[in-house]
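The next block holds one structure in the form of structure tokens; read it before the comments.
Just one protein chain is left out here, and the rest sit where they should.
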Amino acid sequence: MMHRLAMLAGALMLLAGTASAQDIRLGTVIPLSGGGASYGASIQQGLDMALREINAAGGINGRKITLDVADDASDPAQSVIALQRLVNDNDDLVIGGWGSSQVLANMAVAERAGMPYIVVGASNPRITTSANKWTFRTLTNDNGHAARLAEVVSLLHFKKIAIIYDTNDYGVGLRDIFTAGLAKQGIKAVDVESYQTSDKDFTAQLTHIAAAEPDAVMLFGTLPAIAAIMNQARDQGIDARFLGAAGLSNEAVMKLAPQAAQHAIATAYFHVDTDATAKEWAARYQQAFAQANQAPRPSQAAPAYEALKLMAAPCLAQVGTDKDKLRLCLKAWHGTLFGLPPAEAHFDDTNQLLAPLVVEEVVGTEFKLLPGANQ
Amino acid sequence: MLAQLLVGGLGTGCIYALVGLGFTLVYRTMRMVNFAQGQVFMAGTFLGLFGAQQFGLPALPLLLLVAVISFAVGMLLERVVFRRLYASHEVFVVGAIGLGVMIENGFRIVYPEPLPFPKIFGAGVYHLHGAVFQKTYLWILIVTLVLVAALHVMFAYTRTGRALRAVASDGEIAATMGVNVQRAIGATFGLSFAIAAVAGVLIGPLYFVSPDLGDMVGLKAFSAAVLGGINSVVGTILGGLALGLMEALAAFYISTDYKDLLAFAILVLMLLVRPQGLLGRVVPVKV
Amino acid sequence: MRAGLAVGIASVIALCILGLFASDYLLEIATLVLIESIAVVGLGFLTGFAGRISLAQGALYGVGAYAAALLVTRTGLPPLVGLPVAIVAASVIGTVLGTPAIRLSGLYFVMSTIGIQQILWILLMHWSSLTGGPQGVRGIPALSVGGFVLDTPARFYVAALIGAVASYLLARRVIASRFGLFLRAVSDDELASATAGVAVLRAKATALALSGGWAGAAGFLHAYYLRYVHPDMFTLDLSVVFLTMAMFGGYRSLEGMLLATVILGGASEYLRPFGQFRLVAYGGLLVLSMMFFPRGLLAVLPIRWRR
Partner (left out) sequence: MLDVGSVQLSFRGVRALGGVSLVLHEGEVLGIIGPNGSGKSTLFNVVTGIYTPDGGTVRFRGQAITGLDPRAVVGRGIARTYQNKRLFPSLSVLENVLVPALRRERGGLLGDMLGLPLARAGWRAARARAAECLEFVGLAAMAAVGAGSLAYGQQNRLELARALALEPKLLLLDEPAAGLTQDERTEMRGLIERIHARGVSIALVEHDMRVVMGLCSRIVVLDHGEVIAVGAPAEIARDPAVIAAYLGAPEDG
């Protein structure tokens, strides 16, 4: 039995990447198998692109960056082991983490090992707390999305609002905060329905919603379920406007619900039309990954790219790879991100990045900025 | 309102019935349960997607093509894999689950993301006093009826049908009467694969095509087969329809959270109260 | 049996040495494998000795984990009280839900365990007031045993090792007891056992209770290992993994099950860099092992000391 484990250990060391000594080792824990595989691939694309650009420009103070990838198979227990491997490969910092359940499980490893960990793929508010020391998060959390959506609802004068949410922590989180936001405006949802992530048929929920005759339906969930809901809702004659958070701002929506998703509104972390850099970056990104087996998705790859290129790289250049200095540099970081309304972004005391969200709308086969919502 | 639920429930019920038939056919012949049935259903959907997109096949030829290919794959897998798993229930169950894991993750490599299925059964919807439903539902009902009738005719009147029934009642005796038992068993697996794959194609336009499509449908169809009577074809079909309708009504009137609970509560209760199912025969245990 | 003992002691010593020198990453894998081995040994009472297979071990493992997590985060009781509570909770639930079905033939029992697994998972996911539902239970403190806080991988590894060794030794005593003998007799021929005076139903129910208890203990360690529990960690997939390890380990052999847990646990980690192919290979390993050595691993290896 013992020789088995020894051989296993040897093999793993080999696979950990043939990085030369003075390279900067960037680790990433993402799902390359299981349900989140497509999201993991987009994050890796964002990191790869930033990495190549930095290395092409001579690296950071002459040191090249290498990427050490750990696949957590979209499973919380395995994501603990995956992040532990990155710590064990003594990577200098980790950018990654998709799925709230996975991050809630694996961030303890980063906190314990003292590893700077920038989360770019999970939005549950409970990830960033005052106890966070090493774990940062660049995505606006669900509170931000729900609050922004409540503003849009009042902006567009929707009165009869229905909610359908996924019973996972993403959906439940959004439902609670949004309902609170509505209450502040003195509005109560006309109907609230729930579904399981793996559900395929939503006849029962949509029949309830149809009866409430809403003028807006909030979709708090992820693909492919919310696309199926939109299709089945239109089939059942519900013509209310659809609104959603980051789960909806995914380019795959246009493929899965071409007609039903028209004019659906979504909050997002990136939009091409906000500024010139975003447009130029998106073009470079699309061109770079045109042949990749995972179709390029700017909205999913941008946060990872910006975390490395705009936040980690400057700090690495400034303080090198000393973990504590790196942490303090990140904590003090402030700057503007492209693809979002222009505003000064910085980390709060729970290491949550305070940055604006963009509000976009599906028009044809693209996301367009929702007029009047992105001042 | 009620009509909407009934149509939805009936549609899902037909799918549970067809996939459930796959369990019944294999169980009747081999007293084994093929837990990879859900994944076969999913593979059928992908096969249909491939046929529709690459070759632009219209509905009927596509269904036939998928049925024929799946039948062949079913017979092949019986010869290569399942035939070596008859040692015991446990070995068969675990082997079948392993096969299901292989099929599902194999497809996940090729198709990592959910894909839309072309509306080969007609785009648009029908209106039936208040209820609105996709044209696909009509195809599901028709094809299910056709399949059930065809099965009945085959089992009752054709030579292979009688051979399959003989093997189902007792393999040894059937062998002594000149029935090629191995081929009959292969045909049974082929048939169960074909029916499940056809059900997969039928469901395509309603749902998106993704590798995990078959997991829940497989378990629900299994509960339906147990509800109706896993050794009775008619029982399984009625069990499937009943479960589909009950789920639709429970989701609407009780709660969508516990919708799935219903199917599994039925499964456990039926096994305790009437393991042979509503219509199944009691299989006497010889001492 | 002399050789068997020697191998046993040698492995334990080797595992201790591993604990001292191995990297944290290797320790994390080893800890998870050791915790899983407890649940697999528990399942082994059913698959290896009672001739029954269960696909509910993952859910019972979850019951144990939730019992430990909820006890420490919701009540003031000391964490270690969670261990007996987890064991009893999983054991009682497993017995109450399983006993009516275990009377049925093997196949019907498997079917009902699938139902039990899904029902327990749905309750974990939707009974939000009790289990925290989809939010899971977070902030489980590090386990401290007599002032010895198990917050580093190495320290927790030691606890898991002690747990796994204790689980194995206790299981051996159970199998060597009269109950173990009755269980094997029932598995060979239920009717003959009854007419030889064995309380068949009680033997099966005890096997269920024991397998649930072991699952609860493993769940307890899981809760304190990840310090976060979520319903999606205890799905049917986990039950399939446990069943595979128990079946792959083999018929009537606790040692085979431990070896299978290490090999399959190691394999799924070793294949990690291959992304999606990992699960395909895992499924393939499952099918091939059932096709070619259904009697399990050790039935193939020419090990003299097996009885």
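Observations on the structure shown:
Letters A, B and C mark the chains in the order given here, with residues in each chain numbered from 1 onward.
To be clear about the criterion, a contact is a pair of C-beta atoms (placed from the backbone, for glycine too) under 8 Å apart; a residue touches a chain by one contact, two chains touch by 3 or more.
None of these values were measured; they are calculated from a predicted model.
Interface note: of C:Ala142, C:Val200, C:Ala267 or C:Leu288, the residue touching the hidden chain in the full complex is C:Val200. Within the complete assembly, C:Arg252 is the residue of C:Arg155, C:Lys204, C:Arg252 or C:Arg272 that touches the hidden chain. Among the residues C:Ala185, C:Leu271 or C:Leu288, only C:Ala185 touches the chain that is left out of the figure. In the full complex, chain C contacts the hidden chain through residues 170, 173-174, 176-179, 181-182, 184-185, 187-189, 191-200, 206, 252.
Keep in mind that, in the parts below, only the chains that are shown with their structure count from here on.
The most distant chain from chain B is A, comparing centres defined as mean Cα coordinates. Centroids of chain B and chain C (each the mean of its C-alpha atoms) stand 32 Å apart. Contacts with at least two other chains are made by residues 126, 276, 279 of chain C.
Under the contact definition stated at the top, the residues of chain B that touch 2 or more other chains are 105, 108, 112, 257, 260. Those residues of chain A that touch chain B in the shared complex are 33, 35, 37-38, 41, 167, 193-196, 198-201, 203-205, 207-208, 211, 223-224, 227-228, 235-237, 252, 255-256, 258, 293-294.
If you check the complex, the residues on chain B that touch chain A are 1, 4-5, 8-9, 12, 105, 108, 112-116, 125, 132-134, 206-208, 210, 212-213, 215-216, 248, 251-252, 256-257, 259-260.
The touching residues of chain C, counted against chain B in their complex, run 47, 51, 53, 97, 100-101, 104-108, 110-112, 114-116, 118-119, 122-123, 126, 191, 236, 240, 243-244, 247, 276-277, 279-280, 282-287, 290-292, 294.
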